[in-house]
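Only one protein chain is missing; all other protein chains are in place.
Coming up: subunit A.
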Amino acid sequence: MATLIDIQNLAKSYTRGKQKVEVLHHVDLTIAEGDFLALMGPSGSGKTTLLNLIGGLDAPSAGSISVGGQRIDQLGGGALAKWRASNVGFIFQFYNLMPMLSAQRNVELPLLLTKLSAAQRKKNASIALQLVGLADRASHKPSELSGGQQQRVAIARAIVSDPALLVCDEPTGDLDRQSAEDVLGLLQQLNRDHGKTIVMVTHDPKAAEYASHTLHLDKGALVEQGAFA
């Protein structure tokens, strides 16, 4: 399978006050198209930082990141925002939906950045909601939905613009077991049936079992690579 993500000698450090904190160092990683990768590791190991760098939310201190052949570490703020809009879908632990918008409107958000007509945006959002099994909740606001349903709306928002890559930060961290399984099953379905490449950060070994590969990070470095299924 072709490589989608190619990370070379990646390093990331932050300055907190007068202290420089090395969060990631010398990370080399390739992720194939259609892969479902779980990133695990203790708190502070750099999982979310790596995920943010892969998703173009943050810039590395050193090294390179190519996604689909594009060196995203070389993109400026505006270009990176455009790149994210068309190439990456984001799923967060706490869903991060707009509380004042309906599920439908939340899912439509990324499409506002496209040239689609209002009718086409609505149609695409409806399809995405259908895909996650929430077509009948389109007019509901997040506060009227359960945690699992909110996360499924967030997944619909992540896939509505049909990105090749989904990055998920603890997507089941705030869900009960049943809801978590539903969400993970949905991600697996998106990976298997729709060919989405997924990179997921999780603390939960059971969640990691849904992925095709697991990587462990510790103190900012990759320490182990395992494979499931």
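Note that in this section a contact is a pair of C-beta atoms (placed from the backbone, for glycine too) under 8 Å apart; a residue touches a chain by one contact, two chains touch by 3 or more; residues count from 1.
Throughout what follows, contacts and distances are computed from a predicted model.
Q: Pick, from "Sarcosine oxidase subunit delta", "ABC3 transporter permease protein domain-containing protein", "Cobalamin-binding protein" or "His-Xaa-Ser system radical SAM maturase HxsC", the protein name that UniProt gives for the chain of this complex that is not shown.
A: Answer from the record: the omitted chain is "ABC3 transporter permease protein domain-containing protein".
Q: Have a look at A:Val21, A:Ala118 or A:Val223 and name the one touching the chain we're not showing.
A: Reading the full complex, the residue touching the unseen chain is A:Ala118.
Q: From the list A:Lys82, A:Lys123, A:Arg177 or A:Arg192, which touches the chain that is not on show?
A: A:Lys82
Q: For the full complex, which residue in A:Asn52, A:Thr172 or A:Thr197 touches the chain that was left out?
A: A:Asn52
Q: Out of A:Phe36, A:Phe90 or A:Tyr210, point to the residue that touches the absent chain in the complete complex.
A: Per the contact definition at the top, the residue touching the missing chain is A:Phe90.
Q: Footprint of the hidden chain on subunit A, which residues?
A: 48, 52, 55, 57-58, 77-78, 81-82, 84-86, 90, 92, 96, 98-101, 105, 109-110, 112-113, 118, 157
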